[in-house]
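Pasting a structure here, questions to come.
The other protein chains are all here in position, but one chain of the complex has been omitted.
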């Protein structure tokens, strides 16, 4: 076992993905948390924000401005800030940690970038700010111009199982959204194999409330959410274009999907029920075979026996993704159900998985905790 | 206002739909509950089974065998027994209450039946036993021969808004399942109008746990259900053929749908997210127009403004069905979301609505309670 | 049955107690809702704030300032505003509706007040602003001077079963808090009978989240509240002095209680587990007898058989209070459990019950809805 120690900073430690990183990294044998930021709680201990961490020995919270990037000895920065604010922050800190030339360079490709920069701090972003390759698409869906278009070119979309080699050498990884992770894992291999119709995909997703973050909003109140379910962002949720970007890449052609997120009364978890049309001559069993082969040997992606479908509660707290395939009663169609914990494989767990890759560790290091059930 | 008093029997009062009938009928100005059965609790007060009814004055529980149908003065029987047991019970009680000739008659049609029989007791069945017109389909999906095929011919499928005239003169009404109610209400008018493709319908439904009844099953335990969601009966749930029967009727052609029920941690409510393909030249707005016109003036079916979708919690405890229509981002497709309380419009409320029709009362009588939120 | 129509205004209709009043009053045969206020939503329909009311015909929301009290024909005002803001509002509207002399009069007693004033609008306040008789106690616990001390003298603390005669002739009723209602109902008769030690009372209460209102607070988020329980305001909750005021009155001596509220993951309901020390020679059965006699014939207070204790879910949505008495294993002590729906008997239901009394209606009018379970 390596005795490497990675010094980690977590920006935005007062939110749920930040807290989840603390939970996971506290069990990681190779990580020391050296910086925790939370602008509005600067100066406090993390346990005043998250009492569950009273037993851990952690640095006090500071504001992002208080971090002296040039001086601090940090190997990796996890960025858990709200979308829209992250591009600027990452751009700034990458400058300060050795990327001074980034805007002056003519950076056309990731290779250009890597060649120019000395050992930089690695950045793993959990926001949406670097997920969309096309900055115009970003501007359209997020309502403002992209603030770091040069950096966007070097960002790697970090769905670990599908981008492993790129992630290993990346300096900036954009961790996928939770919904996209649950949808892309089962669909990308099937599209790549041309076994399903790229223009007839329905993704019906159900999410726990932690996906809405810790902001105090009426719509996230216990009284407003418990005892019911509703769809939201129907046909216009921002994870739609993110899913389409990656599925289009896999299919080798542009495609549009139906994607409907629902909010339901559970803390964690996403379950996506996916309806696909089979290509001529393809059966539901074929889809199952493709996925089984594709994910054989993967530590965190588990394809269930044909005809079985997973429950979200069986991945809670873990980095697992479970996938099931069933034949539809309608001829020529199949139903796929996938599930992840939105805060782990859908956010902080995948971030740690990516970190492990980026630092040459076994991918499962610090991520072996089993689901908490019941 | 009529001062008519309807004397009602509830068979199976120790289950949730039975209790829900007691709740609703206790507020009905024209109903007196005169018989309550619960075989295993015979002799007890209902409040020992359901403590919430401690303030009501109700008859003691008896077993079905203890009811002397020939002598008891009952106008309507609500049958809340498990499927498979109901056909025999209803056949027996209809005999005893004036239907003695039923098996000897050559009954080919409902009209034959009504002509022959003297003022019979009305039966409103909440089980699945009389929902499927084709007794072979029943046998296939429920695993045993239909025990009252003659009666099946006279049973009316009681989705109130779609079968009002038949229900008014029916002696035996088979109340629709909860999932079917949520799916048929929005889809039947669109199929009848030939505005959607009958062969490309996905019904993704999410249900509360009361739909599983009060039986003590591991899968319904709090610890097994809370904090998660899972699909079940994927591509083989018994409500599938029921939905298809009614949608085929509306479409004028046989069709098969994708129907995926999910179990989620709420007591009451069903939300169905429905994906449809538009006929040539039809828009999502057209669907909305069709539904708005179709349900204008209906007391319990409310079509939201175009683009809005409902939340299950906003119908809890009420007989309302809410329907929303949204354009899919995929051209030529639309998304429909409908919701009901599975125990009210999906069971006992619709049963009372049907009773009102059968006895000439205003359809809303006793059903004006507003949703309980939060 | 009277055909009287009471014209009602609800101030603060965008909160949960306001919505609950709408739900209840929509079923009340003698009430017409003529004014609904919600300052920040003025001009909107109530269903944009509370979609569950889409089927009701209600006046649009206005701001309180927009109400022309002098001109509007209102018989009763329900005031559902936050504490601290209510004294001023009620003082103003009482002036404008015929109480012009209120500050100039030398009002020493309720009788003075009633004698002087012409037929005024009746005010039923659901906030805490008029619950504490001693304005100094109010100032101490609520952090600001009482803004309408003259009015305080005429306010009646409206726990219906204990103050029926005063409520009948009151112009201003201060509806009790939810915790106090659950605690005072069982304890006041026992203190009055001198059957328990006034100085040894522990009230351990568990409340649903709706008691915290609809304000967007981190502490009320689904993610912060579900899956756990915690005590709050231990030994310093504002309902403590309110409980003590009424229990001291019943006991005929000042007393202090231990009162610990807990927040738990349910929408509605309060369950109070109360530990008392018996007076010499008194048994737990004696307590049960006292309460049974005291509440015999009460429509909404139900004392269970000795040794049985109630569940909060069996009163949800109803105006019932259930009380159980059990002998402690410790000699000379007893345990009492009481439960109410905090939004009904603990707020809006009791308000309607008081309105019925104030207007000479049967106390149960509009309040016969049975609990919603499951």
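Labels A, B and C are assigned to the chains in the order they are written; within every chain, residues are numbered from 1.
One rule holds for everything that comes next: contacts are C-beta pairs under 8 Å (C-beta built on N, C-alpha and C of every residue); 3 or more make two chains touch, one makes a residue touch a chain.
Just so we're clear, the structure is a prediction, and the values are computed from it rather than from any experiment.
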{"item": "Chain not shown: contacting residue from B:7, B:45, B:95 or B:214", "value": "B:214"}
{"item": "Full-complex contact with the absent chain, from C:216, C:231, C:279 or C:299", "value": "C:231"}
{"item": "Option from B:12, B:158 or B:265 whose C-beta touches the chain left out", "value": "B:265"}
{"item": "Residue touching the undisplayed chain, where the options are C:52, C:220, C:245 or C:267", "value": "C:267"}
{"item": "Absent chain, residues of subunit C that touch it", "value": "199, 202, 204, 206, 223-224, 226-232, 234-236, 240, 256-258, 260, 262, 264-269, 271, 273, 275, 309-314, 316, 326-330, 333, 335, 337, 374"}
{"item": "Those residues of subunit A which, in the complete complex, touch the missing chain", "value": "16, 19, 22-23, 26-27, 50-56, 209-210, 227, 267-268, 299, 302, 304, 310-311, 313-318, 320, 322, 368-374"}
{"item": "Touching residues (missing chain, whole complex) on subunit B", "value": "16, 209-210, 214, 216-218, 220-227, 265-267"}
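Basically, only the chains that are shown with their structure count from here on.
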{"item": "Far-end chain from subunit B, centres as C-alpha averages", "value": "A"}
{"item": "Distance from subunit B to subunit A - Cα centre to Cα centre, in angstrom", "value": "42"}
{"item": "Whole-Å gap between the CA centroids of subunit A and subunit C", "value": "48"}
{"item": "Two or more partner chains touched - positions in subunit B", "value": "227, 267-268, 310-311, 313-314, 316, 374"}
